[in-house]
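This is the structure I want to talk about, given as structure tokens.
All protein chains of the complex are present and in place, except for one that has been dropped.
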Amino acid sequence: MVGAAIQRRLTWQVAQVSAHVRDTPRCWRISLDVELGAWLPGQHIDVRLTASDGYQAQRSYSIASAPEERTLDLVVERLDDGEVSPYLTDELRAGDAIELRGPIGGYFVWQAGLGGPVQLIAGGSGVAPFLAMLEHHQAAGSDARLSLLYSARAEDDIIARERLDEHAQRAGVEIDITLTREAPDGWKGRIGRVDAAMLAEAVIPASEQPQVFVCGPTAFVEGVAEALVAQGHAPAVVKTERFGG
Amino acid sequence: MDHIAAHRLDGNAAAGRLEDVFAVEITSVRATCNGCGATAAVAELTVYADAPGTVIRCPSCEAVVMRLAQVPGSTWIDLRGARTLQIPLR
Partner (left out) sequence: MVISRGFLGRRRDGDRGGRLPPGQYDVGDRFPVLSAGPTPHTPLERWDFTVEIGRQPAARWSWDEFQALPHEEISVDIHCVTKWSKFDTRWSGVSLDALIEAVSAPMAAFVVGFSDGGYTTNLPLADATGGKAWIVDRYDGGPLDPEHGGPARLLVPHLYFWKSAKWVRGLRLLDHDEPGFWETLGYHNRGDPWLEQRYSGD
């Protein structure tokens, strides 16, 4: 297992919002200054909101920045009927304080010491933990093969597009994006939903024994994981994180 | 989108609540279901987090493995559905 098994109990801590930037029509990148100590790529935090009368709501968000980066970043997708995300995207501003606890998780985690090959598969804002893994891969100078298959609705919805394009230029890194709703003229990537046929073609084959991480909406994650196991990937190496929705 | 799937998460979503109480990295802990005997990492368990409390179920047989409720001043945990918890040490 990655990291230390024994740790302290978690407590709520105050973080300062240092940047609040709209990245796509539906997703914002929120950068936080907080003393959490080093986190591992793939870990998440819980965010807690408290109304003036004491009413509270909490949600989990993956950490989208590498431990080597200066801020702890989240990618928040605005869910129109949500309770927490519209607050985080519409109301929260740089300079505000927010409560969080973490870092959380040791199962859905990859760091350079674990080597490769590594296959990452993301649906929508499920790409967030993989952004942390890609940044860490670069910062740590890892030579592990790292391959990302990322499903987005349309070109505008691709999160961290510029950074992904830069990562794609690095040796050992492959970025494979598929658009499910609409693709512009001249789109060079894939088109269509991630299905068994696309996985068979795009994913590092089971014979090369990749570590596989799948993150996204529950139905996406379960469909992908089931297809991968049917294609010979051992269930134990297919690690999943569902975010509902 | 499958409306019911939207309510079904995995053990990663319950980890913060559990680590409020247990001083271990909980998602790597392996739990054995008292119903069917299947063993899985907590991260792989099925979580329903929007009920009044948090209900954590076996991915093989859907039996309740753990229940967790945060009420003012305490956390209640029911582990009857977990035959064993195997906690990795370094």
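All chains are identified by letter, namely A and B, in their written order; residue positions are counted from 1 within each chain.
Following the convention adopted for this analysis, a contact is a pair of C-beta atoms (placed from the backbone, for glycine too) under 8 Å apart; a residue touches a chain by one contact, two chains touch by 3 or more.
What you see is a predicted model; the values in this text were computed from it and never measured.
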Candidates A:A19, A:A57, A:L114 or A:A197 - the one touching the absent chain: A:A57
Selected residue (touches chain absent from view) among B:R30, B:R67 or B:R83: B:R67
Contacting the left-out chain in the complete assembly, out of A:L36, A:L49, A:A168 or A:A202: A:L49
Hidden partner interface residues of subunit B, rising order: 3-4, 7-8, 48, 50-53, 55, 57, 62, 64, 67, 69, 71-72, 74, 76, 78
In subunit A, positions touching the absent partner: 12, 14, 49-52, 55, 57, 81, 83, 87, 91, 96-99
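Assume only the chains that are shown with their structure count from here on.
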Centre-to-centre distance between subunit B and subunit A (centres being mean Cα positions), rounded to whole Å: 22
Subunit B-touching residues of subunit A, taken from the complex the two chains share: 1, 3-11, 44-46, 58, 60, 101-102, 104-108, 217-219, 222, 239-245
Partner subunit A, residues of subunit B touching it in the complex: 1-2, 5-13, 15-17, 19-25, 27-28, 41-44, 87-90
